[in-house]
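A single protein chain has been removed from this complex, and every other one stays in its place.
We call the chains A and B, going by the order they appear; numbering starts again at 1 in every chain.
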Amino acid sequence: MNTAIGTIDWIPVAPFIALSVLGFLIMIIGLFFPRIYRETLGTITLVGLAVTFFLILQNWGEPRYAFANTIVGDKFSTVFNGLFVVGAALTILLSLNSQENRYLLYADYFTVIVFATAGMVLMSAGTHLLTIFLGLETLSIALYVLAGFRRENAFSLESAFKYFLLGAFASGFLLYGIALIYGATGSADIQEVTRWIQQNSLTGSLMLPIGFLLLFVGLGFKLAIFPFHMWAPDVYQGAPTPISAFMATGSKAAAFAALLRVALSTQSYTAIAWEQVLWVIAVATMTIGNIIALRQDNIKRMLAYSSIAHAGYILIGFIANNELGHSGMLFYLLSYTFMNIGAFGVISYLSTAEHEFVTLGDVRGLAYRRPFAAIAMAVFMFSLAGIPPTAGFISKFYIFSAAVKAGYVWLVILGVINSMISLYYYLGVVVQMFMSAVEEKAPATATQQPAVALALVVSMFAVLGLGIFPSRWLAVFMEMARSFI
Amino acid sequence: MQELIQAVQNSQTFLSGLSEAALAIIFFVLFGLVFATVAAVCALVFVYLERKISAHMQDRLGPMEVNTGIPLLKNIGHGWAQTLADAFKLLLKEDIVPNAADRRLHLIAPFILFCAVIAAFSVMPFGEKLVVSDMNIGVFFVLAITSFSVIGVILAGWASNNKWSLLGGMRSAAQIVSYEIPSGLVVLVIVMQVGSLRFNDIVMAQAGGILHWHIFQFFPLNLIAFIISFLATLAEANRAPFDLPEAESELTAGFATEYSGFKWAIFYLSEYANMFLIGIFLSALFLGGWTSPFGSLFGGFFDKPGWQPVWIILKAVAIIFLQMWLRWTLPRLRVDQLMYTSWKVLTPFAFVTIFGVGLWMLF
Partner (left out) sequence: MQEILFFVLAAVAVLSALGMLLNKNPVYSVLLLIVTLFSIAGLYVLLNASFIAAVHLIVYAGAIMVLFLFVIMLLDIRADVEHINLKRLSRILALLATFIFLGETFLIIWMSLKGKAAFVGLGEGILGDVPSVGELLFTKYLLPFEIASVLLLVAIVGAIILAKRKLRPEPPAA
């Protein structure tokens, strides 16, 4: 009966453990010091995230499996986990605005964000479908709660409820897919599934392709790609602004991480028929996102549709399925994290408890009232639209050139057309800010928001830095992509 | 069960020709009938006991009138036949179903409750060989199957289409689901010590006299575990002071308000069968089950197999007496106090006992 567990390699799980401990710590601080300054709590969280970041970096190198191959520390997980932690840190900075969110800043809020990050970390580092599923659930449950955090606001509750219902549904698909894969191969360990596929074939059992399909559906909900995108606008609109940013960047990146890990290990999404299906999905996602975004008056809603469209662009890299494509996806996700958090951050920067600055009318003439905010917003909008010299341009460039290399010329043409459509609504915001006069009865904007300003400055530097000096980062991502093959 | 079937097949009676499957079905039916009958008889006895005990606790006589009816002995017997007469009365009463009730659910609800309780008896160890199915997850099976009883109660409350009934059903659902947690947790304390979920293993681990009983081991952790288990099972059985689901002063008769006649008798039966079940369960876990308290004293005379059912039933009756004693001395809890007791007192202490016993076993 005595089963030796053996020595445990702690490094691969260190980020998860650090985040869990940080979550407990904040919860306990909140319990014993209920009237603690929220800035103090935020600082503690940021320090904890910095420690986690350091631990994540220890994983860069050859894959190190731990806990009976359920988790791994490799270059892939290092890159993604670093991305998640940076996203979480920026989200926390956005949440530290002094006015809009004053009712939601308890220790609980930080705790749940940290636990959500812990879930993401598991999704990128898990090499067992069970680990990935549990990570996804941890992330999802935390996000349901965060979406409903403005409890006095009906939209927020609607957002939480919609997200919960559809998310639970998606989890069901994912779990069913895992069950079918397990049924076909006798294991849910990605390595063993891969071995089984190599020995038999992908279509050796009919359950296997169906299982992968359902897995894709389950993750597709989180990615908000067509046809599973319907929840995104309502959820992003109702959730507190920092949380919308967090959902659009972190959870999307985490779902891409899980999808990429499964796809790259098993090579299950590269069969001929699959590519065509993905091709259609990518085009539909981009087009629907961009066209509906044209008609939006609410910036948060517009950003939600734009995030759908961006998921479509990122899928192009997935379809290209070469080194440049995969590293381009990473690059895209990194720059998207900064520009999207930045764009939501400007809303957070301006909003007060009385008024949320979300409509196009609200930002009218902003350049004359709050020049810094307007310039920041303009930078992020340019980047989202993909105008040089921003990060958005470079990432689209990488993704499209990867697709051309793989022979998907039409896909790229459609992608470029979509980018041009998107210019209209991104630049619409800029036009409203710089070329219209301030309305007489415009509500007051929030002032003195050092934390949010810091987040905006960091994001701006990142967006421009990635746009002007991309090669260093691309080299890192290329190394990561190579490490998989 | 397997042994029994084998034995019958090897015997020379008319049954030996039957196949294994047929015999299994016959035995299942037979045991079911036996337990239903035993439960009914037990209920009669316990109802009588309850009336008398409550009467004496409140300094009155209780039922005295209904005795044998034989002319000379008319007034001797302390009204022993009262419950028998009541049982006949209940069986002869009209079965009233409210117009707005959901007739089908109204009918099956009491039987769900009854079946859940009776089914649990199939793993109860009345003796080393005197157990229908000594399955390797016995303790867990009891927890699983008795968790169905709440469905019967909540359905009875809903199907009656009566506000009091519904409130009773709701309270019962909240109460039973909450109290399942501490009662399930403290079972782990014993399971950890024995290393088995089989009832006979647990009982045999306590053989050798009263000092080997689990309740006196790991002092005082197991004693705390016993108290938690006793209180939690009391609440699961909806007995006072946890009888909010049928609180007669506020809800008439709670979930059973709209029941009469035979169906109501089934509820009554289930309650007393449940008490008996709890008695057996707790004595098997904590009080040495069918082993004698004397160990090797008296030359091991009381350890002979024939004594086993006697010991366990005696212990069970002692626990039932404890339950009645509590019922007639303590006032009913409020709903918030009820929840407080479960979540903030019993559950944390259950965790403490598990943790403590774990540490103790480690060092």
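To be clear about the criterion, a residue touches a chain if its C-beta (ideal position, glycine included) is under 8 Å from a C-beta of that chain, and two chains touch if they have at least 3 such contacts.
What you see is a predicted model; the values in this text were computed from it and never measured.
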item: Selected residue (touches chain absent from view) among A:A14, A:L83 or A:L122; value: A:L122
item: Residue in contact with the excluded chain [from A:F149, A:F256, A:Y313 or A:F477]; value: A:F149
item: Hidden partner chain, touching residue among B:A43, B:I118 or B:I145; value: B:I145
item: Contact residue for the chain not shown (choose from A:A18, A:I71, A:L366 or A:M433); value: A:I71
item: Residue, one of A:T138, A:S159 or A:T194, that touches the chain absent here; value: A:T138
item: Those residues of chain B which, in the complete complex, touch the missing chain; value: 20-21, 24, 102, 105, 135-137, 140-141, 143-145, 147-148, 150-151, 154-155, 157-158, 166, 169-170, 173-174, 176-177, 180, 184, 197
item: Interface residues of chain A (partner: the chain not displayed); value: 1, 3, 5, 13, 16, 20, 27, 34-39, 66-68, 70-71, 98, 102-103, 105-106, 108, 111-112, 115, 118-119, 122, 128, 130-131, 134-135, 137-138, 141-142, 144-145, 148-149, 151, 160, 183-186, 205-207, 210
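In this text, only the chains that are shown with their structure count from here on.
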item: Averaged-CA centre spacing for the pair chain B and chain A, given as whole angstrom; value: 54
